[in-house]
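A single protein chain has been omitted from the complex, and every remaining protein chain is retained in its original position.
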Amino acid sequence: MKALWVNIDYVASVILFLIGLYAIMAKDNLVKKLMGLNIIETAVFAFVMASGIVDGGDAPILGAGARPPFANPLPQGLILTGIVVALSHTALALSLIIRIYEQYGTIESDDLWGVE
Amino acid sequence: MRRVIALAVLILASVPLMYAVAQLPPIGSVQNPTYTHVVPRYLAEGHEEAGAENIVTAVILNYRGFDTDGEVTVIFTALMSVFAVLLMPRLADKKREEGLPAVPVSPVTYFVVRTLAPFIVMFAIANIAYGHAAPGGGFQGGTIIGALLIATSLVMGSERVGRLLPESIRPWLQPAAVLMFSIVGIAGMFLLGEYLSYPVHGPYVFLRTPFLTLIEIGIALGGAAIVASIFWTMEGSEG
Partner (left out) sequence: MIRVFDVLLYSLLIACALAVIRTKDLLAAAIIFSTYSLIMCLVWQLRGAPDVAMTEAAVGAGVTTVLFLVTVSRTTRRER
């Protein structure tokens, strides 16, 4: 238990990951599934960011007045890229959902079984 | 039934995940594995080598430049896919309805957006211009301008805001980030022998800051144009 309390940032991102996974598995609505996927993504981002936390660390911006320790800049760069990639696939999935609604009049995945 | 199965899967999955989390090294120590390999060098020499005081900017534009090159290609491809999904069938059958249902805009929203817009533009431009030395950069400034275009479209109508980006320059703005990466990358190839290499020493070192600035501006223009175009396409006015 003590190990879990020390790593509470990791624990929180695991819980968020599980919530998003539940939304993907148990929800019918395609928009809800996509929100679950977005929650999973943010959870993974939070996990990677948590691995770069430094106690008392400043933002990794050098210059006058800045002194170590600095927060880890590598996860920040990677997650910055990841957020924009998440935006692009969300936009693509949402436009597919709009097309599905125009074609079949529903966005519930159960109703989409067996449509032609 | 499906909820029961889903909950069972979650409980099964949570056990190994929590076990693994308990085994990870404690958060916050400078001795952690993520902090020991390349990061000390980034922090110690990033300013000299990459030419940016903001080490995050140095990482995304210089040390991990290929990642960012791929990433701007991804978001450009996403825009092309949104066009393909939403625009092509409409051109075929011409039966699309006109835009969003007309909801009257509250005067408070209209006033707030109109009043804040110039300050948001200033903030975004400061972000892009000082991205090497302060928090911010091409991504941040570009997405802020894109979000501002979306917000003004919501209160003033896409037709009026869309005229800011005329059809003639849109095809050049949308791939601006990809084009700028290619230009700088190939320039680096001719000058230094490798794609997307920045001069650190030697006769061309004065080109390093212009290279970084060009890529920042390209990412900002491309990001803003792509974000706004995705919104306009999904909302129903032509991308």
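In order of appearance the chains are A and B, and numbering begins at 1 in each one.
Here, a residue touches a chain if its C-beta (ideal position, glycine included) is under 8 Å from a C-beta of that chain, and two chains touch if they have at least 3 such contacts.
This is a predicted model, so every value here is computed, not measured.
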Residue ranges of subunit B at the interface with the undisplayed chain: 54, 56-57, 100-101, 127, 135-137, 139-140, 143-144, 146-147, 150, 154, 227, 230-231, 234-236
Contact footprint on subunit A, counting only the chain that is left out: 8-9, 12, 15-16, 19-20, 22-23, 27-29, 31-32, 35-36, 38-39, 42, 45-46, 49-50, 52-54, 57-60, 70-71, 76, 79-80, 83-84, 86-87, 90-91, 94, 97-98, 101, 107-108
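The rule is simple: only the chains that are shown with their structure count from here on.
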CA centroid of subunit A to CA centroid of subunit B, Å: 16
Footprint of subunit B on subunit A - complex, ascending: 3-4, 6-7, 9-11, 14, 17-18, 21-22, 25-26, 50-55, 59-63, 68-70, 72-78, 80-81, 84-85, 87-89, 91-92, 94-96, 98-99
Interface residues, subunit B side, partner subunit A - complex: 2-3, 5-7, 9-10, 13-14, 17-18, 21-24, 26-30, 32, 34-35, 38-39, 42-43, 46-47, 53-56, 58-60, 63-64, 67-68, 71, 74-75, 77-79, 81-82, 85-86, 89, 133-135, 139, 143, 223, 227, 230, 233-234
